[in-house]
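And now, subunit A:
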Amino acid sequence: QEEIVVGAALPITGPFAGAGLQTLQGLQLAEHDINTAGGINGKKIRFQTEDTQVSNSVAINAFLKLDQAKLPFIFLSSFTVQNLATEPEVKKAKVAVMYGGGGVTIGEQNNPYMFRLRANDALRAAATAEAAMGVLKKKKIAIINVQDQFGNAIAELLRKKIVERGGEVVATETHNIRDTDFAPQLQKVKNSGAEALVVFGYIRDQALIIKQRRALGLTGIPMVSVTSVNEDSMLSLIALEDLENVIGVADAVFGEANPNGPKSVKFVDDFTARFKVPPDGFGSVYYDGAMMVAEALKKVGPDREKIRAYLAGLQNYKGVTGTFGAGANGDMLHAVSIVEFIPGKKAVRVVKNVTDK
Partner candidate 1 sequence: MPGSSIEFRVVILAVVLAILGIATFLSDYDLRLAILAILAAISVIGLYFAFGLAGMIHLAQGAFVGIGAYFSAVLVLRTGLSPWITVLIATAATTLISALLAYPMHRTKSHYLALITVGFNVSFEVIIRNWISMTGGYDGIGGIPLLRIGTPLRSELEFFYIAVAALIVCALIASLLRTSHIGRAMVAVRDDELAAAASGINVARTKTLAFVICSGYGGLSGALYAHYSGFISPDDFSLGRSIILLSMLIVGGEFSILGAIVGAVVLSYLPEWLRFVGGGYMAVFGLLMLGVLIIMPNGIMGSLRSRWRLAMSKDR
Partner candidate 2 sequence: MALWGRSGPVGGSPCRRTGEMERKILLETVGLECHFGGLRAVSNLDMRLERGKITALIGPNGAGKSTTINLLCGFVTPTAGRILLDGKDVTARPPHRLAKAGMVRTFQNGRLFSRMSVFENAQIGNSSRMAASVFDVVRRGLRWRTEEVNLRRRVRDLLDEFGLLADADRLVTELPYGKQRQVEMVRALAGSPDVLLLDEPAAGLNSVERENLALYLEELRGRGLTMLLVEHHMGLVMKVADHVVVLNFGSKIFEGTTEKTQKSSVVAEAYLGRRGIQHA
Partner candidate 3 sequence: MLRCNDISVSYGSVKALSEVSLHVEANEIISLLGANGAGKTTLLRAISGLTATSGTVSLDGSSIDHLSPSRRVRAGVAQAPERRRIFPGLTVLENLTVATAAWKRLGVAYDEDLDRVYQLFPRLKERARQLGWSLSGGEQQMLAIGRALMSRPRVLLLDEPSLGLAPMLSEEVYERIAKINKQGMTVLLVEQNTAMALAYSTRAYVLEHGKIVLEGTAKVLAEHPRVREAYLGT
């Protein structure tokens, strides 16, 4: 029996392996679901993964290896720098890819083969500004961001948004992804007279900042958390009290709150049953991406150019994360949610959805 192979270049090892693992699980679940539902017109689908580590060079190697196998479609990682590095190769190879990196710079390359599965960082920044200024109604904002492509870029986007809306950024502090002591940053925030604090980071540093924020007595300053705020992987690291005065911006809200409710609930249940962890934004968008690619394969067959054209024309696809549709710059997901915690629980409810118009 023939099978159709789809490529995926993901960070399986190295510091980004956390996101990589969820991505892989999302794809694995999709593989299972597609094949049990009859596969691609009777053929089985299989995802072939290659590791990208944290190196651009290795990421390109991984991509080229998959490209060499003449696969009809390839998934890339969620790391903007890797996506940027691979972009010229994608153009050369003329193969459609989906990626999860939020960086606006990738979209600006105007590469017709690149499809972004997650909300871009401009949207995320806009939602964050809305959370701080619209929902919390604060004007003096402090930002702490992780020092890397994601953190620096989104902090800058947020700063612009806040200024645009007549607010003021009173402090911008940074930290390294492996930092452990955030007292200097938090003290500067305190001294700056900020009314609200926005944090862009990854799971571990975000959790540590939330913990140390309470220890240092900064719970009076409300905090907007942008990464994994509603996800078990982060919430399991902190205590309930730590969540005092925290709201967040979430890529995906699952379950009943999700616009595609029932589908989403089933996905969460299947995912959790299979991998013993609940899905996060990475797992769900790549699951959706895989499903969309499966649709494309069913409709137009394994031809690279036809798949690209199909995806470029795709609209209103109802996935487990939200509703996808090809838009400007290859963006496919157009909404994120501002969430708040239900008192006494490590669970969130949606305050507001923010879309890119």
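These made the cut because all candidates are chains of the complex that A comes from, given by their letters.
Here is the rule we use: a residue touches a chain if its C-beta (ideal position, glycine included) is under 8 Å from a C-beta of that chain, and two chains touch if they have at least 3 such contacts; residues count from 1.
Quantities reported herein were computed from a predicted structural model and do not represent experimental measurements.
Q: Mark the candidate that touches any copy of subunit A in this complex, from 1, 2 or 3.
A: Subunit A touches candidate 1; the others do not touch it here.
Q: Quick check: in the complex, which residue numbers of subunit A touch candidate 1?
A: 12-13, 50-51, 54-58, 60-61, 64-65, 67-68, 80-81, 84-85, 87-88, 103, 105, 147-149, 152-153
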